[in-house]
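For this view, one protein chain was removed and the others were kept in their places.
Take a look at chain A:
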Amino acid sequence: MGAIKENSDDEMDEKVKKYLRGEAANLEGLKDKKLKGQLAVREDLYGKSAKTAAKIEKWLLPSEGGYLEAEGIEKTWRIKQESIAREVDILSSRNQYDIVLPELGPYTLDFTSNGRYMAAAGRKGHLAIVDMKTLNLIKEIQVRETVRDVAYLHNELFFAAAQKKYPYIYNRDGTELHCLKEHGAVLRLQFLKNHFLLASINKFGQLRYQDVTMGEMIGNFRTGLGRTDVMQVNPYNGVVALGHSSGTVTMWKPTSAVPLVKMLSHPGPISSLAFHPNGHVMATSGRENKIKIWDLRKFEVIQTLPCHAKTLNFSQKGLLAAGTGSFIQILADFSGSQNYSSYMTHSMAKGYQVGKVVFRPYEDVLGIGHSMGWSSILIPGSGEPNFDSWVANPFETSKQRREKEVHSLLDKLPPETIMLDPTKVGTVRAPPKKEKPTKKEIEAEMEAAIETAKDTDFKKKTKGRNKPSKRATKRREMINRAKRPFLEQRTQEHETSRKKHKLNPETEMPKSLQRFVRQKAT
């Protein structure tokens, strides 16, 4: 009984830690008693609210997550999708299917943030929107040119397709709304939800950020590292990561032309990139058939897996899907210590080349876009079982969707808030250490002071007191007065350096002359 109680206590402690969102502030060094009292009360309140949130998580959440447990000598990675389909209910087994569309090229997929709608784009110009709840095809259009990528904007009404020459934005009804000429021939599109920014990387390696609410181009950067089609957004902090053919991963923010981070990850070109939803873990794969799991706080490799991967994706619960050829492997870390091992595998029919794997949010489903269409398989334990209606609601009505759009527009973040550590907002920046001004700076200051002294106007004196010679002497006086502090400082420095020189002659005098050194009076 005691052991069980301890276990649950540990669990609760972990949960509480999660809701505390970091360490409590250190109030020891504060001298202001009033402030200290107020902050102590505040910290107390935080503790209480974290405990309440942990209790809610334990007792009040409506759904429980999925799981897959092997019995006996069975291994989870040998379990096939057919056997899973036999064990689950009808509604869930409907989520397992293969749509075969062989003529229209490799397909890419994108889900809306609540997992309800999916946009599929075939390379040969086929754009389709599917409602995943009812498996209804809402709209499909044929744009008759190559489509390289598709991305949903903030809700299911708008999506962007990267077509042959420019990306286009379409409505849910298939109406073309905008043609984004400035982006050029885009290879990949990503949408930053909180900032309403559409990020694109084009054939020439130019990264562009466009604000879709006002249509403003926020940033336009030449990466300088060539053509790449590996681009992902880190959902935790909004930075865009690009993987280049030299094996470097660069991370960008819209307000700087220089990447935030440049890390050499693989000896060859990067084939794909994925971010864990908590923002601290990144998986990269290179052509040398290795997947590296990185810790982004320290920029260190946690784990290297010998696995082929042409495409990677993390699920909401931290499962990693790696797809290559017609084989998909799902990796999971069971102990929570970022030690990934094989969880499930899936082989599709030979000849299907996997293009993109995407986990469907809030469902235990993996969507696979491949050369012959798209498929969907069940991965128990990959989706978040409990959604928050104010964040993403899979059962949204149109009224709720409209309200949510307005609220998210009001909460739209300015592009300056994208930074590697998003918790820095609202913190106090350490004051920069005051460096001694360099010689050039001092000279510049002196020049500036002299200029201002020259510009001063004098009072116009009358009755014969306004002689030009007097005016000239007065002006010279003003300039000398402006120069004086700098000259004083210069002489002071000389004095001190001379004194210093004098004070340690022992270091410079040769040994034979040591006895002539003036002794300091003790």
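Simple rule for what comes next: contacts are C-beta pairs under 8 Å (C-beta built on N, C-alpha and C of every residue); 3 or more make two chains touch, one makes a residue touch a chain; residues count from 1.
In the analysis below, contacts and distances are computed from a predicted model.
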Exercise. Would you mind picking the UniProt name of the chain not drawn here, from "1-aminocyclopropane-1-carboxylate synthase", "Beta-hexosaminidase", "DDB1- and CUL4-associated factor 13" or "Ribonuclease, RNase K b"?
Key: "DDB1- and CUL4-associated factor 13"
Exercise. Taking the full complex into account, find the residue in A:202, A:223, A:237 or A:250 that is in contact with the omitted chain.
Key: A:237
Quiz item: Among A:29, A:62 or A:215, which residue is in contact with the omitted chain in the full complex?
Solution: A:62
Quiz item: Which of A:389, A:452, A:466 or A:514 sits in contact with the chain that's absent?
Solution: A:389
Practice problem: Could you tell me which of A:357, A:378 or A:482 touches the chain that is not displayed? | Solution: A:378
Quiz item: When the complex is taken as a whole, what residues of chain A touch the one chain not shown?
Solution: 18-19, 21, 34, 53, 56-57, 61-71, 74, 79, 83-84, 87-89, 91-92, 133, 193-194, 235-238, 277-279, 362-364, 378, 380, 383-395, 397, 400, 410-414, 417, 422-423, 425-426
